[in-house]
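A single protein chain has been removed from this complex, and every other one stays in its place.
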Amino acid sequence: MLNIGVFVCWCGSNIAATVDIDQVVAAAKIQPGVVFATDYQYMCSEAGQKIMRNAVLEHKLDGVVICACSPRMHEATFRKNAEKSGLNPFMVEIANIREHVSWIHKDKAVGTVKAIALVNAAIAKVSLNAPLISGESSVTKRALVIGGGIAGLQTALDIAEAGFEVDVVEKLPTIGGNMAKIDKTFPTLDCAACILTPKMVDAASHENIELITYSEVESVKGFVGSFKATIRKKARYVDEVACTGCGVCMAKCPSKKSLNEFNCGLNNRPSVYIPFAQAIPNVAVIDPQSCIKLTRDKCGLCQTVCEAKAIDFTQKDELIEREYGAIVVATGFQPIKVDKFDELGYSQNKDVITSLELERLMNAAGPTGGKLQKVSDGSHPHDIVFIQCVGSRDCTARGKNYCSKICCMYTTKHAMLIRDKYPDINVTVFYIDIRTAGKNYDEFYRRAAEDYGVTYIKGQVGKVYEEDGFLVVQGSDLISNEQIKIKADMVVLAAAIEADPSAKKVASMLTASIDTNNFLTEAHAKLRPVESPTAGIFLSGVCQGPKDIPETVAQAGAAASKVIGLLVKNKLVTNPCVAIADEMLCSGCSNCFNICPYGAIGYEEKLVNDHGIRETRRLAVVNPALCQGCGACSVACPSGAMDLLGFTNKQIMAEVDAICKK
Amino acid sequence: MQGLEKKIKDRASELLQSGAVDGIIGWEKGQFEYDPTPAVFTKETGLDNLCYNNFCGANLSKYLVGKITSDKKFAVLLKPCDTYSMNQLITEHRVNRSNIYIIGIGCNGHLNVEKIKAQGISGITAVSASDDHVNISTIYGDSKLAKKEILLGKCEVCRGNVHVIFDELIGEELQTPKPDDRFEMVAKLEAMTAEERFKFWQGELSRCIRCNACRNACPACTCRVCVFDNGRSGIEAKANASEFEEQMFHIIRAFHVAARCTDCGECSRVCPENIPLHLLNRKYVKDINEFYGDYQAGDIAEQRNPLVNFGDDDIEPTTVSDKGGQK
Amino acid sequence: MIYSYYPGCTLKTQAKELDIYARRSLDVLGIKMEELADWQCCGGVYPIAKDEIATKLSSVRTLNQARELGRPLITLCSACHHVLTRVNNDMRTDKNTRDKVNTYSKFDTPYEGETDVIHFLQLLRDVVGFDNLKAKVVNPLKGRKVGAYYGCLLLRPSAELAFDDPENPTIIEDFIKAIGATPVIYSHRNECCGGYIAVTDKGQASRNVDKIIDSAKNKGCDELVTACPLCMYNVAANAGEGKEITIKYFTELLAEALGVK
Amino acid sequence: MQEVKEFKPNIVAFCCNWCSYAGADLAGSSRLSYPAEVKIIRVPCSGRVNPMFILKAFEKGADGVIICGCHPGDCHYNTGNFYARRRMALLYSMLDFMGIEKGRTRVEWVSAAEGAKFANVMNKFTSDIIELGECVKLGDIRCKD
Partner (left out) sequence: MHKNNLKEEIIRISGASPNKCMKCGKCSATCPSFNEMEIAPHMFVDMVIKGRVEQLVMSDATNHCLSCFACVERCPRGVEPAHIIEAIRVIKLRQSGAPQITPAQIASVIDTEIPQQALVSAFRKFRK
């Protein structure tokens, strides 16, 4: 029998306040195998760890149970500590008496009873633990970044600068993402294009970066250090190398009625097009939905006029297979559709627009050349009303629960820019709260109100309707407790932002977890904000939650540094909790082989000596470098020949036993 | 039947004589007409005792499992239903196909001597059967019984006269019995209240003496070491220490053969306590068909069974337990 | 298929037109609708308070009758539709209401919201189809600029009524198009007329109605159509001086277009 | 006065390490309470849960056993929960077929972000088990004191 030591952590008052520590220690002491039990205020502190190390040496412990917070938090810490004291790290088990006990059970007696049960289960398990030795796996020194917006580009550039190769996969024909549509940035009002386009060019020209545009990652297999991705490069119908981006095809294309996505549908584009002037790659793409040649096999004019002979109607989707050591998700966001909020009249009035549409209307490269005008008739507006929180902080089916975080600031930016350029325009903002947490943000908002004369009204809008050629905005003014009506020429809705629809599929493919709003979950909200819980998957930008540009860039850099930290290693230590087949028990039936998602199980004809009978049998053999330790095979095995180290049948049943003992 | 037996013997003799096989797995005459037992014939002379009569219900495919590492080649006599088990064994690499010569033999249903005895008939000396009727000669005189009444349970739900795998066929023209609905009894149990079902199974399983005959006869139970004999499994037990263990043994056994069981009925045939164990397996067959689409274990070699497979929109366990049996 | 029909109190008296023209039109459209044998008042207003059970009973009796016939239940009056739909929804989703109502009612089988309550307009849209309706029109109402007046009860709360987009409905406009007239969209078509407030405060009803009429006229409506006797009454009787506008039940226009008025 | 002993069920929850165990941690850090009768055993994946564990739990005195895993399609190991879903569907059906109360076993998919769902699921499951009472059909003769 092992010599087991039990260490109960108070976690300050986090555990001690609702669990009777003394009772837990006393109960542990009488468990079979336990030779030492003690408690300490913070087991995870250096002093706490030292107590454990000393006890291991003094009491010759060969099994340790830490009763503290979740193993997801500090299992690694205590395993490392065990190693320091000469104990195999896998001889440590954690009883989670914080998240699963003290934080949820207010009654101390109840909490103590449950804590003791969990501690007993951990003791029962650890007495069946066996030392495990970690193996090693190699690292492919190449990273994949999914998404070519500012987040993905920043991450890619930082990784590339460190000397590693990076592929950026972008689903649209050009990189740049949402930021490419923006005119100015807050709170400095500098030109977005002047910040972004040089980064786009840097990425395109960097020797370590390959941009794979108009492409989507179709499947990912493998694990940290050695992922295998299949990327679908969609047919552009244009030879990317031959095309010079001269634009003649665009000018000649007779099918010009497709909505221009880049301008939020505010104007049209031809079927063969370059998304915008600074697009990278600066080559054309053909929209197969509207192209006359591709839909009806007529026309083909672009092919005739193209001097570079770049048009190729026979092009097919192409599948690219690549190996990577790390993957970064940077799938970004999109504004939600606001036609579900039609009391605000978006689908009934052309002059009710979203903020991103306003952004295009104010952009020098936009459909109006930067001239702010009404969408309905092109006339100059005199009164513009902004409505905040359209779909944000909205817990009904049509909205999003969360604060979209960026709208208060960009609306202030819009208001200020309008007042600056067109002092004759009155700007009113209906808001619930103005949220300006950020360096120089509140100052920016106050400037808009104080220096630029933007009117801020605390209250929401109930209805927007047209009357006598004006829009009437009927809203609450909560400060004066009135229902007010304001005439406006344009109404701008601050639509909530949501995770890009591709995020869900990408997360699923990478087995990275996702929250109820389709934002990817970080490994730890505070300590590991740019890592996914799945090793080797990192998060950059809004795919993790709403962020503005500075935050996105900061997080993108952080994700890059995590990737670099991984790629710089030559070997990774693998999880030794892998499946193992007992040669004496295996029947060679292939159930486990059929079920293994990693192809980690193979068969060998092996000579065995079974109680004196020597014969050659077909036996399952687990490749520990490939096995990820899910244990599905151990259940598929009817004889119990296949077991999972660290979570053996006996160990789990011992836990069950300990818990069910009344 | 007698003609068929002769043909089989002749062929067996040929195979042994030519050295094409080293042994024949078949049935050996017993003391009585109704108790032939599985046997391996390695010498031509022994073939006199080879028999194929109305009581050769036993599924011989499992006897090949023990020969997997042997370098000898064996011929095996398989009725149509037995070939499903053989196919499943091949799929699971539990037999060595290259060392097996499969003789598919015709079948027109096999009889359950217990059912005959239950009719008050004893001292049986000879039995001859037509498609519908069975003439039984006893030391007390002759009687005639409807065949349907005394068929083996598995023959009542006969799956037909097709051999899904074979090297040669003998007597394949025989007419197999017309099957009843094999899920009738399962459906009947499902329609009971939970309380009634519990009582039913309690009554049946409490008779279990844990003799392991079901396990030994089952052509799907071929683990080198059974989980109940595996000291590392956490559930090892030689005998039932409690009613719970009876339930557990049979649930686990049924679960371990689920999606692999060809529904051959051997478990119930060999049970000395006449526990209808096949109903547990058949419940799984029915559930699998309903949940994941019709599936017959062993009809095609090398297919993935539904438990080592999945669909994106499979039925949720919660739906299953919320719905449960009727009532 | 035969549909059960629930007219409600007002359709037998002040709102006879709503009822009569609907029946005549359905004959032309070839749809059979049978009035429930002994229907009761829906209750007039939906009992919002969670602890009001008794006031839901009469609606449940009606719904249960329809269930026993095994037919969907057609309504015409917006208020009846609102009350029946929501009570039905409570019977489906609210265990407390369901248990109490059933304990009290002692139906042979407890009622659990099995009946489908369908408004006549939904019948036209989803069963007849506006395209088919258009084909049956003999007297298209060409040139008439008709505003759809939805009011509140048909549309809200949309989670329960599930009738149309509550902020930008199209069903009556599509209907108007089908009978050959020109629909006019105006902002206050989904605002409340004041409803029963006319009984206690005519002034308030009048102020509400005026806003609606102003909005309709502003957009060029010559006449309004409604499905609601309350809307009809308030617009017809309580409009301010000089504000009056023609308002008809939508079934009247339907009958006119089908040539059975 | 007769003392009425309140029934405290014994509930075992098998939670996969990646989603549901993390979901339970989130319930903890969000201070979302659920009955203390629920005790969690961490397994790498819902696909690791062997029917034997469930039966063993009942044998040893559990009144309810619940398995929580990642949502189908989101399994950390790609497919583990798909297999678990099939295994448990069949096992639960069999338990019901043998007359065991069908509410005693359950599978719920709880992601790492669904702390509230975890607490709700456990509250609901516990109240269901309390309604069913002590499990006597499975483990009839187990030691009671």
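Every chain is named by a letter (A, B, C and D) in the order it is written, and numbering of its residues begins at 1.
Following the convention adopted for this analysis, a contact is a pair of C-beta atoms (placed from the backbone, for glycine too) under 8 Å apart; a residue touches a chain by one contact, two chains touch by 3 or more.
None of these values were measured; they are calculated from a predicted model.
The chain not displayed here makes contact, within the full complex, with A, C.
Residue A:396 is the one among A:396, A:516 or A:609 that touches the chain missing from this view. Between the chain not shown and the residues A:353, A:407 or A:461, the one that touches is A:461. Set against the missing chain, the residues C:36, C:63, C:152 or C:239 yield one that touches it, C:152.
By the touch rule set out above, subunit C reaches the unshown chain at residues 8-10, 13-15, 41, 43-52, 55, 77, 79, 152-153, 155-158, 166-167, 191-192, 194-202, 204, 207-208, 211, 229-230, 232-233, 236-237.
Take subunit A: the residues that touch the chain left off the picture are 343, 389, 393-396, 399, 432, 458-463, 474-476, 478, 481, 483.
Note that in this section only the chains that are shown with their structure count from here on.
C-beta contact counts were set side by side for B-D and A-B; B-D has more.
Each chain gets one centre point, the mean of its Cα atoms, and the points for subunit A and subunit B are 54 Å apart. Centre to centre, using the average C-alpha position, subunit C and subunit D are separated by 49 Å. For subunit C, the set of residues that touch two or more other chains is empty. Annotation for subunit D: residues touching 2 or more other chains are 51-52, 56, 73, 79, 83, 87.
Listed by label, the pairs of touching chains are A-B, A-C, A-D, B-D.
Partner subunit A is touched in their complex by these residues of subunit B: 69, 91-94, 222-227, 230, 232-235, 256-257, 304, 307-309.
Per the touch definition, subunit B reaches subunit D in the complex via residues 186, 189-190, 194-202, 227, 233-235, 242-245, 247-248, 251-252, 254-255, 258, 280, 283-284, 287-288, 291-292, 306-312, 314-322, 324-325.
Only residues 51-52, 55-56, 58-59, 72-73, 79, 82-83, 85-103, 105-108, 137-142 of subunit D touch subunit B when the two sit together in their complex.
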